[in-house]
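What follows is a structure written as structure tokens; I'll ask about it next.
The complex appears here without one of its protein chains, the remainder shown in place.
What follows is subunit A.
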Amino acid sequence: MEKEKIIEVKDLQKIYKKRKMKELVQAVDGVSFDVYRGEILGLLGPNGAGKTTTIKSICGLLKPNGGAVYINGLDSSKNRLKALNDISAVLEGNRNLYWRLTVKENLEYFIGNRGVSRKQAQGKINELLDLFNLKSKENELVSSLSRGMQQKLAIAVALLADTEVLLLDEPTLGLDVETGYEVREMLKRIVKEQGKTIIISTHDMPVVQDLCERTVIINGGKVIADEKVDNLIKLFESRAYCFTITDELTEHQKMAIQENFPIYHINENQIEITLEKDDDLYIMMDILKEEQTHIEKIDRTTVDFEQVFMKLIKEGSENETVLASS
């Protein structure tokens, strides 16, 4: 069965004028991807890659210079307020809250701002307080809560809107391991039990590996990968080799490796490389053979998502587009 698209980002373009300068910066350049109903999508990229611009364009907080974002088929820049009925977001984590209001007062205030009465929302508020283990803290000021609790409350505020799509910018930033795990498990439950669609923007790669089915990686304002997380890992695992050698590499060999393999790592007697095509393996053999370097063994290396991400970013900065799935 074909998955149903809930968000379509089409050829998004955003140009900013640098403050106090005449220089123009292309923050996002033709970004296109789809988000399917009921999935957790990871939106990744290094700082300044264009993630926040993309996220804010989806939320309708930024007007793109070109392209469009469709939420449930509605062009969000033309029907911003209508589109916001289907989307809620946690953009600045605990800064999104009123610190001098209590947990419950925050929930009541934000839902009131969506035109819902306190009475109507009471059931849902209690449900969320239970889900996020915040019931015992409901009358405490947000300023007295731990960072983890504040983050959970910020997510609860977004969930209270009961929208189909939830956008989370760095949901685990600054959380300890235990709370980070708790938040991840909660997000999985929300998707499973409530059928929500979640877009996560993060630098936390274990979070992506654990939570996201699919990932869109942006670098330099362009999509450099749009693929299932598992597929990316498999792809890189099949392309990653580790050569164990007994001799030391000459400077000439090191330079040759650097020239031929944009992604490589040399550590004493081990050389890790990622192949772009199968023939690249022979190039590596030739480089070693040239100086009669003895090869002890050749292994396929296991990679985690963090390495995949780093490799993609590195490759992406050398070649424009690395991967773009169908």
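What we mean here is this: a contact is a pair of C-beta atoms (placed from the backbone, for glycine too) under 8 Å apart; a residue touches a chain by one contact, two chains touch by 3 or more; residues count from 1.
Please note the rule applied: contacts and distances are computed from a predicted model.
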Exercise. Which protein name, taken from UniProt, belongs to the chain you can't see among "ABC-2 type transport system permease protein", "Biopolymer transporter ExbD", "Nitrite reductase (NAD(P)H) small subunit" or "Cyclase dehydrase"?
Worked result: "ABC-2 type transport system permease protein"
Seminar exercise, completed: Only one of A:Lys10, A:Arg37 or A:Lys82 touches the unshown chain, namely A:Lys82
For this session: Based on the whole complex, identify which of A:Asp11, A:Glu92 or A:Asp176 touches the chain you can't see.
Result: A:Glu92
For this session: Please pick, from A:Gly112, A:Gly174 or A:Gly195, the residue that touches the omitted chain in the full complex.
Result: A:Gly112
Seminar exercise, completed: Absent-chain interface residues of subunit A come out as 14, 16-17, 53, 56, 59-63, 81-82, 84-85, 87-89, 91-92, 95-101, 105, 108-118, 141, 157
